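What follows is an incomplete set of chains from the complex, kept in their original frame.
Chain naming follows the written order as A, B, C and D, and within any one chain the residues start at number 1.
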Amino acid sequence: AQQTGADEVVTPERPTSPIALTLLDGAGNLTGNKVIYDNFAKAHPELVSGISYQTAPAPDVAGKVRAQQVADKVDISVVLGGPDVLGAGQTENLIMQLLPQYSSSLPDLSQVQDAASKELQDLSGGYGVLNRYNPNGPLLAFHPGTMSAPPTTPDELLAWAREHPGQFTYAQPANSGPGRTFMMSLPYMLGDSDPSDPVNGWSKTWAYLRELGKYVTSYPASSTIMNQQFGSGQLQLIPTIVSMDINSRRDGTWAGTDQVAMFADQHWIGDGHFMMIPKGVSPQTLYVALELIKFTLQPDQQALTYATGSLITANKNVKPSDAPADGQALLQQFGRPDFYPQALASGQNHPPLPPPTMVKAFDLWQREVGSHVGS
Amino acid sequence: MSVAEQTTGAGTQGSTFGSLQMRQVSRWYGKTAALTDLDLELAHGEFVALLGPSGCGKSTALACLAGLQPLTTGSIWRDGKRIDSLPADKRGFGMVFQSYALFPHLTVARNVEFGLSMRKVPRAERRRRAQAALDLVQLADHAGKLPSQLSGGQQQRVAIARALAIDPEIVLMDEPLSNLDAALRIEMRTEIKRLYQERELSVLYVTHDQEEALSLATRLVVLRGGRLEQSGTPEQVYTQPASAYVAGFMGYRNMISARVEQVESDPRRVCVVAGDLWLQGTADPAAGLRAGSEVMVAIRPEDIVPGRAGVNDVPALAEVVEYHGRELAVRARTERGVVLHFRTEKPVAAGARVTLGAPEERVLVFPAEGRAEVPDDAHG
Amino acid sequence: MTTADIAAGPPPRTRRERPTLTAVITWVAAGCFVAVILGVLASVVVQSFATTWRGGWWPAGLTATWYGRAWSSTGMSQALANTAQAGVAVVVIALLAGVPAGYLLARRAFPGRSVVMLLMLLPIILPPMTYAVQLAALMYRVGLGGSMTAVVLVNLVPTLPLVVLIMVPFVEQISPEVENAARVFGANNLRLFSRVLVPLLLPGMLAAGILVLVRTLGAFELTFFVSAADTQTLVVALFGAISDPGGVPGPLTAAMAVTYMLVAVLGLAVSLRFVTPSQAIRQRHR
Amino acid sequence: MTLTAEPGTPATTAPPRPPQPLRHRLAERGVDWTLLLILPAVLIIGALFVYPFLYGLSISFQPLEGGDPLANYTDFFGDPYLRDSIWKTLRLAVPVAVLSVAAAAPLAFRMRRDFPGRRIVTLVVLLPLTFGSVLIAQGMTQVFSPTGWTNLLLTSLGVPQQQFIYNYTGTFIATTLVSIPFAFVMLMGFFGGIDRSIEDAAATLGASRAARFWRIIMPLAVPGLITAFTLCLVEAFAVFPSAILVGQPDNATHVLTLPIYQAASQRSDYPAAAAIAVVMTVLELVILGVLMLLRNRLYRGPATGGKG
């Protein structure tokens, strides 16, 4: 009952009457971009009669799409997700390759994306269009009241953890942005042989994480849990990422005074969200979905995302100064204007591991590191 | 939809009941037979009392007739139509269960109304008839109670009211008066008899009370280990029990093992001996008794008369004297140890010597069977 | 003490039983259990009103804004309606199909009974994950995908057997003679069920109904795979929000949870109002 | 319907009997029209479950990489990390089920009697059920955190701070909290159906309250207890959210559902997921088979003692 991989190219067709769109979000993309999609519906009543949203844990997205495709009745128009969702969609042959097939219907990405974004976009193999990009981290978050200077190298971190057992941890990489960002940056910092091959090239990283694990009492199952523990003072030091630093302070999960710091040898691991179109949609839906992608990348729309804790948008032509007033205020209050602009400019940028490799890394982490916790 | 048709059909249809027959019915529970090749008939207007010792299959017979138990073999016929595959709810019988089987979640009134509402009787009519049935059993004041709030006898009366409220043509009753006191029992008996006559019911009635059976029934049927042992008018069964077993069951409390001494020219008259007891008795010529045959002699306590100087006289010693109201029940023992029960209105003291006699025609002689004096269980 | 002394005393109203050790243990254990439950409940409620709460007895400040956010951001109203609809439908259908099946499995020894029993057992013991996708595909293939019907149907798979399994011992408890009486008095199958068995089985059906409702409310996997955006249930929305990798603020999920709890508690209270599960049918005296 | 079929009686019986209708012969075996009532349930399960189930079974023998059809199974049993999840599941599920039934039974038993506040107690006990494990886990992270209410209470009583969550204990508590009400609901109804006069009879024969409970109530309730235990066990076997949210999913609470989830959802390796599910199913079937066998050997029947 598997969908055949026959790649006949569907030609988009402009609908004669407005159609309904369904967006399935597997990455929390709506938190920042829902406003853009709503704007699209307002701006193009001739194309869209309404948009409904559904959210899901990333791993479940593929199953859902697949179920619809097996039955040949796809009602999801656009899938929103990170590289993991995209990877699953690609390997399971669930989503359309958008580039270069439909490049004519899409904006010229080279005009929109900067170098770091482009690297991530290329990783997608054209199966999705990046609509949100962040150099994620890793950063280290700490309470300035109890710690004046956080560790700046992996070795210092290890030494600190040894002296303060149970006070440092990171969430399971498979379920946490900070966790995986931290893990993926280590091969670069530790000088592993091949940072893109967790199976054969990460020996130093695995050794380091095993050693670090001796002083960890548990790996929280999600970033949310980790943030709560950090916020309540159970943890003194955690790895984090930019958006989480901003949101946690804004939502009160952390104290407003909590600080973040970079590593001395900072390797930013990027993260982004893609817009994907499942196979099996009608030509009309395809047409509107492509229009939506185009619309999302417009500078005026991207500028709106500053209000939701982004420091960088998916369009390189947009500057923080373009943000609307509430976005400006947010950046001012939580965006660490004295820290992030230069921090983001320093260090090196790397794309994350491609999804299948990433899954292998998660698996290895679980066996090599996670399963030894507390024993 | 179809429900309505079905149930309405049950109660009213076939109003010309002629007869109900069980033919060669057997019912096995696993490896033990509760009924064996039983033939039983209930004709229109009959009141049949089903008698038999505990465990002989009376309740099972009723359950088979009502369609509650599948037959292992045999068939059931109503007016020439075979009905043994008709489900219980289509047979339209009224039934009083030995265990009452009241609906624990319904009030007394709703219990009684149940059969009527199954027949789609309109509400007001239903109320009225249930009320009448409850008046009949003197429970109108308890109509709102749940069965668990009633005494044992009250529950039993609810069961009776429930069976009669539906105005059935055929009523099956399993010891319906067993938990009632004497006065109420007689009264209920009269009521049942009245209903039976007025409404031209046909009744199959299980009882262990001989008086009840005799006074109510037009015909008695005695079961034995799941088989028919005797069927006849009350008088027949009472005075001419077909076997020692039936006799033992019909109040012939003195059951004495004996041997035939001599058969007279009239083959109905035999002379038997048991210890020091020489008795002239009556036997069924068909039994083919001969001198030397092992027999069982059956005499009712009421038929033994103290001090009678006629036939069958024997001296004995009164051992136990029980006060039974108008009469005394006495257990006496002859010199050679034969125990005799008798009743008398004259005062007798324990330890007194008495002479006992019994009329020849009331001393019944049956061929001996393997079985002991008192009918035991079917499988005992 | 003389007899007169005692006799003169006030008559004992009713015999009062001294609490036994087991009773004390039971009640203490129950007390702990209830305390934890109430603690969990209270903490979620408090959290949903908290501006920030990072440990300690009480949050720093209180606010009701999370509720507004929860309501607006996640399509809660639609999800609530869907949940109610699906919950009721699943409970009704599961009971309608499950009670008769449970009855037969309890009362009859028919050929193939063990096969049916196994068939009823399997869906309960298999993790839904293992068949959810195939089941969803089936739904989509027959053209039901994304519809409320599909949501109800897939939820029947684990809940119907639950009803069957729970009903079996309840049916066994009922005396067959009562059933016989109903039949003799003219009750066909339908009426036997509606007038006698259902009332007698009510405690069991209530228990089963509650468990089915809970299962349906809590079932994420099955519902997620077949539901569309406008047919998703509360849990699907909630689970989606909680598992948002962006890290949703605790108070927001707490506010969603409290909304959900209110609905659930309301439903539970209403059902308990009408029937107590332990409503002993033959409550004798005392 | 009265199919008068061929007489089944041997020729030795003298009088030819009227043939016994098929209906009776079937009825004695428990087959009649009423049996149709089971059809809706069987149809629903047959249509909606059997196909996906068989599909899962068949793909479990078709590994992604092809080759040995048993590869998924040998992989599972060959990997100690995966194999151990069986033991970890049992270590969690069995105690949870035992504790749930043991805790719920006395409480449910007491609910037979009417006492003030019974409804409230019932309601509160049933709450966790309606919340489900996700919400319970969410609440637990606050209540049981090192700076949460429980630990604040303990420390104010002079007891040292305890680690209640993010370990075996956390999952155990969360699962039990949901499982107890689950058992409670079933048992409450079940105890209620037992005729009180039987208990009275036992009392007059000298049975103390404890003896009455153990000798009369329990045996009559055992079918219900086993059913409750079975269902609790199944629930605990399928523990998933709380193993992740308040447990230690990598080690102490690496239960069988996790590798299934990871295989299916993270690696999209449905055959492997199906294989582990099959292992889990077989395991459960064995346990349940034993329980059901036990149940069938025990008394099952009306819980009333005679008339009335």
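Following the convention adopted for this analysis, a residue touches a chain if its C-beta (ideal position, glycine included) is under 8 Å from a C-beta of that chain, and two chains touch if they have at least 3 such contacts.
Because the structure is predicted, anything quoted here is derived from the model rather than measured.
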Exercise for the section: Quick one: state the whole-complex stoichiometry, one entry per label shown. Expected result: A x1, B x2, C x1, D x1
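Keep in mind that, in the parts below, only the chains that are shown with their structure count from here on.
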Completion exercise
Chains joined by the largest number of C-beta pairs are C-D
Handout entry: Approximate Å spacing (C-alpha centroids) for the pair subunit B, subunit D
Key = 51
Practice task
Express in whole angstrom the distance between the two chain centres, defined as the mean CA positions of subunit A and subunit D.
Solution key: 40
Problem - Residue list for subunit A, restricted to those that touch at least two other chains - result: 1, 57, 60, 63, 175, 222, 228, 232-234
Fill in the blank from the handout: Shared-interface residues of subunit B (touching two or more other chains) are 99, 102, 148
Practice task
Sort out for me which residues of subunit A touch subunit C in the complex.
Solution key: 1, 22-25, 27-28, 31, 34, 52-58, 60, 63-64, 66-68, 70-73, 75, 82, 175-177, 222-224, 227-228, 231-234, 243-244, 247-248, 251-255
Exercise for the section: Flag every residue of subunit C that touches subunit A in the complex, lowest number first. Expected result: 50-56, 60, 73-75, 132-134, 136-143, 145-146, 221, 224-230, 232, 236-237, 239-252
Completion exercise
The answer for subunit D against subunit A in the complex is residues 55, 81, 141, 145-147, 163, 166-167, 244-245, 247-252, 254, 261-262, 264-268
